[in-house]
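Take this structure first; my questions come after.
Here the complex is missing a single protein chain, while all its other protein chains stay put.
In order of appearance the chains are A and B, and numbering begins at 1 in each one.
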Amino acid sequence: MKIAVLSGKGGTGKTTVSASLAASIGHCQYIDCDVEEPNGALFLNPQITDASPVNVLVPYVDEQRCDGCGACAKACRFNAIAVVKGKVLIFPEVCHHCGACVIACPKDAITEVEREIGVVEADSESSFLQGRLNIGEPITIPIIHQLKRLTRDDVPVVMDCSPGASCTVVQTIDGCDYCILVTEPTPFGLHDLKIAVSLVRKMDIPFGVVINKAMPEDQSIQTYCKQESIVVLMEIPYMREIAESYSNGMLPVQMNEDLRNRFVQLYDSIKEGAAS
Amino acid sequence: MKQIVFISGKGGTGKSTVVASLSLLVQNKIMADCDVDAPNLHLLLDGKRLCEDDYYGAEQAVVDTEACISCGNCIEVCRFDAISEDIEIQTMKCEGCGACVLACPVDAISMTDVKTGQTYVDDTQRGTFSHALLDIGAEGSGRLVTEVKENLFGFLNGEEWAIVDGSPGIGCSVIASITGADAVVVVCEPTKSGQSDMERVLSVARHFGIPAYVCINKYDLNLRMTAGIDHFCEKNGVPVVGKICFEPEIVKALQKLQTPMEAGIKNVEREIERLWSSLKSELAAKR
Partner (left out) sequence: MKIAVSAKGNTMESDMDQRFGRAASFIIVDAQTMEYEAIDNTSAASSGGAGISAAQLVAEKDAEAVITGNVGPNAMNVLKAANIAIYKGAAVSVKENVEQFNKGTLEKIQTNVPAHFGMGGKE
């Protein structure tokens, strides 16, 4: 069973929830798909034994064959190739690795070479995976795809998404069996939760909500979920001790047995829900 | 005009709250929310809508089913798995690269512009404010961020400051947000993930040659970690321009859509004032 944890708004506790869930299930695979700012490792402390570069293909022009016709520049919809005065200039960070230039070249002068944009790291059993984007690189998707290719099917899988609802999140949750949406009881939290709900509904993935830093005085999330017939899977109360231990890299389930049991129950209820 | 962009690396550190507070404090300015994915600043900034536009930020392939001869060349060249066996374009996967257009022997595929978001410019009582919302699951957040800034500068009328609320992360949205900035302020929190993410986003600012400053929000949540961040910043020549305390009253204020200033949280108000004057001194010293 593949469970993705997303949030809409950043800082609601996505990684806290995903890492807590993984720690509580025990025998599972945790995949940190927040490749811009991966944090799962800070809490789960895996022993990373394997690191593989994530490469993308960018064009390389054989100057002997090239006659400066400019067909490649015209074909590229991302302006990653410029041809001026017969010279070909390539802008690899802008390249979308689509191969249109290769197809367009009438002289077969373009081949493709690999360029590294990030890395995928794993522990020895592949029970912990994380992707990390290189600084200055704009595009994350190829790393997400590489992580997805390493998904196991013999154990439950928990995927931590990046914040927001952009194409990175879309690619991460695509193919998952269930989505946990983590939110907080603030107007920002509710606003962004609605965005995340629209996304999982558009992608037709079953989902439920976890309310983190819950406060009895604010029931705005609960009210919204009731109106929309969305199941509230769990409420984690706001507690300064949780915030403080989190700041030191400790998960709430590591200091609170009751919470740990609740996360186990959360997983069981998701499994049963999926089965019904 | 000086453009200051507030970023964080990690989400939820309080960027939007700080920017909204500055909107009350700083005169003679324009503002933008470059978190087009999950924008929040507009919830705190009320204003009169000056313009609202559809944004066409991507292209998608469209197949002319009558002309199509089902040869499958397009499926072969598509690297994004965006064409089904029945030669149907999977819109959520199509990158708009046009490889299929080139590969089609009968010119049955063309490209069409696709709406990816909505842009807005408001006249708040605190200055012109540009923001946008990316359509659900759409691509091209970076491009939409660029558009938000272009729209903002279109309304520039001699203001001294452009205060920009950025997005979490380090990818295309953040890069687009910090482009052209005179300075970035990283709003971080004294947590393990907060520091880790702050370091990564500072590297991005350095990569693009933009002066960076740090503001530690909720600093008294963990004084040891705050000291660690202070130390890191000192070692790396990054001035810490502000420290804001961990104040549960802020959450209560936000729930009423009020900034700490409006809610009368005096200690936080003073700390934000100090942040701004510190930042101004640093920028003046740089010149």
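Please note the rule applied: contacts are C-beta pairs under 8 Å (C-beta built on N, C-alpha and C of every residue); 3 or more make two chains touch, one makes a residue touch a chain.
Note that the structure is a prediction, hence the values are computed from the model and not measured.
Student: May I ask which residue of A:I139, A:A214, A:I230 or A:L251 touches the chain that does not appear here?
Tutor: Considering the complete complex, A:I139 is the one touching the chain left out.
Student: Which listed residue (B:G9, B:G142 or B:G194) would be found touching the missing chain in the intact complex?
Tutor: B:G142
Student: Which of these touches the unseen chain: A:A51, A:L89, A:M239 or A:M255?
Tutor: Answer from the full complex: A:L89 touches the omitted chain.
Student: With respect to the chain omitted from the figure, which of B:G57, B:G98, B:P168 or B:G242 is a touching residue?
Tutor: B:G57
Student: Contact with the hidden chain only, please: which chain A residues?
Tutor: With respect to the unshown chain, the touching residues of chain A are 73, 78-80, 82-85, 87, 89, 91, 93-96, 138-139.
We adopt the following convention: only the chains that are shown with their structure count from here on.
Student: How far is the middle of chain A from the middle of chain B, if each middle is the mean of its Cα atoms, in Å?
Tutor: Each chain's C-alpha centroid was found; their separation is 18 Å.
Student: Quick check: in the complex, which residue numbers of chain B touch chain A?
Tutor: Spelled out, the residues of chain B in touch with chain A are 8-13, 16, 35, 37-38, 40, 43, 59, 77, 79-80, 92, 95-99, 102-103, 111, 134, 136-142, 167-175, 189-194, 196-197, 200-201, 203-204, 207-208, 221-222, 225, 246, 251-252, 254-255, 257.
Student: Which of the residues in chain A end up touching chain B in this complex?
Tutor: 7-12, 15, 36-37, 39, 42, 75, 77-78, 96-100, 103-104, 133, 135-140, 162-168, 170, 185-188, 191-192, 195, 198-199, 202-203, 215, 217-218, 220, 243-244, 246-249
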